[in-house]
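Contents: one structure, followed by commentary.
Removed from the display is one protein chain of the complex; every other protein chain stays in position.
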Amino acid sequence: LTQANIADAVARLRARGPLVHNITNYVVMNTTANALLAIGASPAMVHALPEVEAFAPLAQALVINIGTLSPPWVEAMERAAVAANVAGVPFILDPVAAGATPYRTEVSLRLLALRPAIVRGNASEIMALAGETGAAGKGVDSTQGSDAARDAARQLAIRAKCVVAVTGAIDYVTDGERMTGIANGDPMLSRVTGTGCMATAICGAFLGAGLAPFDAAIAGLAVMGVAAEQAIVGAKGPASFQVALIDAFHNLDDAALAAGARLQ
Amino acid sequence: LTQANIADAVARLRARGPLVHNITNYVVMNTTANALLAIGASPAMVHALPEVEAFAPLAQALVINIGTLSPPWVEAMERAAVAANVAGVPFILDPVAAGATPYRTEVSLRLLALRPAIVRGNASEIMALAGETGAAGKGVDSTQGSDAARDAARQLAIRAKCVVAVTGAIDYVTDGERMTGIANGDPMLSRVTGTGCMATAICGAFLGAGLAPFDAAIAGLAVMGVAAEQAIVGAKGPASFQVALIDAFHNLDDAALAAGARLQ
Partner (left out) sequence: LTQANIADAVARLRARGPLVHNITNYVVMNTTANALLAIGASPAMVHALPEVEAFAPLAQALVINIGTLSPPWVEAMERAAVAANVAGVPFILDPVAAGATPYRTEVSLRLLALRPAIVRGNASEIMALAGETGAAGKGVDSTQGSDAARDAARQLAIRAKCVVAVTGAIDYVTDGERMTGIANGDPMLSRVTGTGCMATAICGAFLGAGLAPFDAAIAGLAVMGVAAEQAIVGAKGPASFQVALIDAFHNLDDAALAAGARLQ
């Protein structure tokens, strides 16, 4: 994926309107659903054990986010991932606060073993899953810059045989060989809850539009970053920024994407 | 209910300030509560088995929405519905994504057997509950226009002995004999998550204000549609539209309602 054809990826997403199955956390369900609708996907939040395996194959992509995990939800995540695998539906994993407690690390590793197409996390989370100690986050927030996690991301991608995206001041996407940086975004993103979760879901929407995992992650993070740069103009603080961010997903046009995305 | 007295219904709702008991989905709890407050009701979200039967009789209306259902929540919904019935508290059912999985259809039919005053759904959901096959939605979104569901709505109203409201480009409300259309709203409603759930809750608030089910459904959908028409003016996208929509509920005045509602 190059800067020139991110706009094509968005057009493809909007034309397909993929159904994106989310098993995500309570904090971000509303904003995730609205972000997915604004970018052109159809979100559904489904986690009940009596239906999760029936629903997963109906979707074009599955998003698993462990933000407010608990044992019954983890069971639903695992069953959905297996059902998605069987049906050929790609999934993306957001290992929220992996490393902060042993439970989160352990659950993340179990889900990683079910072969996500993409793992998207902050530096602390990716370093924890790569086995680096001493980089644990402050709750859900990273204590490390994304640059510090580049090696960990590469190692994790190789070991888990998936694409790894680590977000921060610059976002990095790697499949273990290639490494692309996305130099978009705004510091205000870190003052709004769930923008990382939102980035994960949007990458998932690009998976659902049929993009290869490496391209889907780049497209999702570029769209997120360009929209944030548009949203900060005129925002008076984090809440008006969040409103403008979702409006920006809805209004993104080809020219803005082609001019705005900074891949490196 | 006629166009001329929708404003009276709103005045009645605001004067009574009904306590509306919601057992609804995680995605929309916040926006539902804010919509109910803005229109003049007192929302409460209560689902725990140790208290749900004690709480239901305290409210003036009960809203049951299966959006993120799971077995313990379904048990709470059933117990609340029974307790509401015993206490003479009317309830409204929102069968989110009925037809998308067997579990949703089965739970919806069980709740339907507990005699809701109103069922509010999109075309795919109402057609699924009426037994029509082949009209299943894409996740929580309808694949059918509301016109296609008019017969299904009428049949369902007769069979379930309740009022059925099917929302779409034009909303239809029927008790099996009468059929009223409400030609208000804006396509942006479908780009914001939970606006259908919000419409259901507002119809529930009118039930709580003492309106007959047929009138409560018409009033709720007319208010929703008129507010949406006000909100789209000046909105820059779906998120600023949602903010303006809840502001509009708060600010609705008699003149706007009398002039704006288009019943047919």
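As written, the chains take the letters A and B, and residue 1 is the first residue of each chain.
To be clear about the criterion, a residue touches a chain if its C-beta (ideal position, glycine included) is under 8 Å from a C-beta of that chain, and two chains touch if they have at least 3 such contacts.
Note that the structure is a prediction, hence the values are computed from the model and not measured.
Undergrad: Out of B:110, B:161 or B:250, point to the residue that touches the absent chain in the complete complex.
TA: B:250
Undergrad: Considering the entire assembly, which residues of subunit A contact the chain that has been omitted?
TA: 25-28, 30-31, 67-71, 97, 100-104, 138-141, 191-194, 236-240, 242-243
Undergrad: List the residues of subunit B that touch the chain left out of this view.
TA: 17, 19, 21, 26, 29-30, 33-34, 37-38, 42-51, 54-55, 58-59, 72, 242-251
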